[in-house]
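My structure is below; once you've seen it, I'll send some questions.
Here the complex is missing one protein chain, while the rest keep their positions.
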Amino acid sequence: MVTNPKRQIVEVAVLYLLLGAGAVAMVLPLLYMVSTALKGPVYVLEIPPRFIPERLTLANFIEAWNSNNFSLYFRNSAVVALSTTVISVLCSAMLAYAFARFEFPGKDLAFYAILFTLMIPSLTLIIPQFMLARALGLRNSLAGLVFVYVAMTIPLNTFLLRGFIEQLPRELEEAVWIDGGGYGTIFLRITLPLSAPALATAAIFTFLFAWEEFTWALTAIDVEAMRTLPVAIATFHGAHLTQWGLVFAASLIAIAPVIFLYVMLQRYFIVGLSAGALKG
Amino acid sequence: MCQPKAFAFRIGIGWMLLALLAAACAPAAAPTPGPSPTPVVVERVVTPTPTPKGPVTITFWHAYNPEETKVFNEQVLPAFHQKFPNIRIEAQQVPYDEFRRKLLTSIAGGTAPDVIRSDIIWVPELAAMGALEALDVIMPDFNAYKEKVFPGPLSTNLWQGHYYGLPLDTNTRLLMWNKEMYAAAGIAEPPKTIDEFLRVCERIKALGRDKYCFADGGTYGWAVLPWIWSFGGDLTDPEMKTASGYVNGPDTVAAYEFLKGMLDKGYLHPGILGGGVDTAGGFARDEIANLLEGPWMPAIFAAQYPQKQIQWALMPAGKGGSISVVGGEDIVLFKQSRNKEAALEFIRFMLSPEAQLMMARAGQVPVRTDVIEQAVQAQPYFALFFEQLKTARARLPHPNWPKIEDLLTSTGQAILRGEKGAKEALDELAPKIDALLKQQ
Partner (left out) sequence: MTRPGGRAQPGPREEGTVWNQGSLRAQRLRAAYLFMLPGMTFFLIFYLYPLIQALRISLYEWSIMPGQDSRFVGAANYLRALRDPIFWISMRNTVLYTAVTVPGQMILAMLVALALHAIPRWRVLFRTLYYLPVITSWVVAALLFKFLFHSQSGLINYLLVDVLHLSDHYIPWLQNPETALVAIMTLGVWKGIGWSMVIFLAALQDIPLELYEAAALDGAGRWGRFRYITLPMMRPTAIFVLVMLVIGGFNVFLPVYLMTGGAPMHRTETLLTYMYNEAFNFLDFGYGAALSYMLAILIFLLSFIQIKLLRRPMEL
């Protein structure tokens, strides 16, 4: 193929320019949020909006953290997210293993049932889930959040993990049979370790989901002591309607762990997502 | 030969059937045979010893703003805890906008708080639902308190012959006028009538395109009723039986047309259409000349805009007089509460002169008749509020008020946006309100 090198350079340059412009559009709102948070308590919004604050101050962050129990909400969110992740990924891995390695009657039915639920908006179930939580005494408890979150994340995780496990080589498993091990041994010693990348992806998405879930947390919990971060942020906004800097400082504290995880574990976010999608 | 395949397949189906079965047999709200609509059952409760044994926790929800919350947490609560060391109050601030939804959800979920500071307009609805205890039945010294409070606010607790709460604080809307903007427009005194008000607006508008004579947050009851009533109009007849002829009567129509005219001429800030308007900030920045505001404003301004002075005047009078809308909160006790004795102690405390005066300092107008003088001494501007309260009227004490208000708000929006003429829109609204009034 004959290419004009000069033309190619121009093309690439244009591409970079356009991509850069797009990236700016993506990131600008977030940067603006950061800059507003760093501006210190203001009741009057300034025009023209300034990106680089006149005086950088962490006052908003300090106030957000100290005002009513923010550290408590942070802890609640952490407990819920971690518990959900561990339980959901474990259960999904077991389910996925069953789907991937066994033939049994009812298998297709069960699998399609799980797949079918992916198409249903989870919010559809909020009314009966609410009543179920009431009957089981799970309202105003972190467990009530965890159980529902686990149920909501199992379908996607199972789907993701099944595709992965199916592709694992069977020779290792047969070796375990020969040595006298059972399914449990295979699962723990072979399947899980080999599935680490997929497990990591599932864990990350589950954690993300549980960390930022809002609607169920809003509906299931009305006691302040059990509140999670997303609800706290929205309430914060409602209580300080014009203090955007303060609200954004609180928001940034809330999404800090997520951003941190993202930067550290980028690979798993993106690779796992595409792998799951392509094999779907 | 066994048939594991078929049997196991049945297990798979069995899961599904189990779920279906569970769903079919699941307990609904336990059905009790009874006529519908279910009448609210008021039980006679014989009250045991007044002092609870052992530490007891009472949950209390309120929607105090940050300044009021501060006074409540730093002065009222410690005083209570000192007096009743065995009772612990767990107070939760819930923003007003989500208060009702959150409360309803918690009632539905069986986790309602013990006591709340409820907007007066919610009490009939909560009482009709059967969620509240009738205080005149369960509280042996109810009458002692009944006699000490203003009758108007007290009446907001009345439902089908029983009192389901006690008033906690009351308020109304006064005209808050901007001395600096008035001076710039060459006006010395605030308007006494609506006609004078219009003339003020003309002069204010001359100050600039982005200067507004008046602003309000929407077309809900709290906002439009002072105008409707001062124009001589109303929503329903005094018995709340019918809205036709009232909500679409000539005076009500005139009130809405007045507001539309204000908007068209640029006197009324377009934020009333729902985009949100920073009324306090606008006032402080001399962009808005008049507001209808309540007694909490001085505390807010002291905290946020200490430079700006506030002036008060009565609601401009129209054909119907100078009539403003009564607001306020009642303190109510939930049937679901497990510590009613302790809760009653808290309610008594909140109605004591001590607590009432403490909250008065945060701008909460007290409801006890025996503390008026001290209150006015602490907050001189209360005097004008007490004046306006003499003629102020309450919003419909009907359990369907939230739904009625929803319709009223939408209609007001349609009128202000020019989508329908006032008469036309109100004519459409009347039968809908009639239908809601019939449902009790």
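Read from first to last, the chains carry the letters A and B; within each, the first residue is number 1.
Basically, contacts are C-beta pairs under 8 Å (C-beta built on N, C-alpha and C of every residue); 3 or more make two chains touch, one makes a residue touch a chain.
Model, not experiment: these values are computed from the prediction.
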The chain left out of view makes contact with A, B
Which residue from A:A59, A:L132, A:L194 or A:V223 sits in contact with the chain not drawn here?
A:L132
For a quick check of understanding: of B:N73, B:N86, B:T369 or B:S410, which residue touches the chain that isn't displayed?
B:S410
Answer key for A:L72, A:V223 or A:V258 versus the chain not shown reads A:V258
Quickly run down the residues of chain A that touch the omitted chain.
1, 12, 15-16, 18-19, 22-23, 25-27, 29-30, 32-33, 36, 45-49, 87, 90-92, 94-95, 97-98, 102, 104, 110, 113-114, 116-129, 131-132, 147-148, 150-152, 154-155, 158, 177-178, 180-183, 187, 208, 211-212, 214-215, 219, 230, 233-234, 237, 244, 247-248, 251, 254-255, 258-259, 262-263, 266, 269-271, 273-275, 277-278, 280
Those residues of chain B which, in the complete complex, touch the missing chain:
1-2, 4, 7-8, 11, 15-16, 18-20, 22-24, 26, 28-32, 34, 36, 38, 41, 100-101, 104-105, 107-108, 110, 129-131, 270-271, 273-276, 278, 402-403, 409-410, 413-414
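Just so we're on the same page, only the chains that are shown with their structure count from here on.
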Centre to centre, by mean C-alpha position, how many angstrom separate chain A and chain B?
39
Write out the stretch or stretches of chain A touching chain B in their complex.
43-44, 68, 104-107, 109-110, 113, 130, 133-135, 139-140, 219-220, 222-224, 235, 238-240, 242
Chain B residues touching chain A in their complex are 5-6, 8-9, 11-13, 15-16, 26-27, 59, 66, 92-95, 97-98, 102, 105-106, 108-111, 278, 281, 285, 304-305
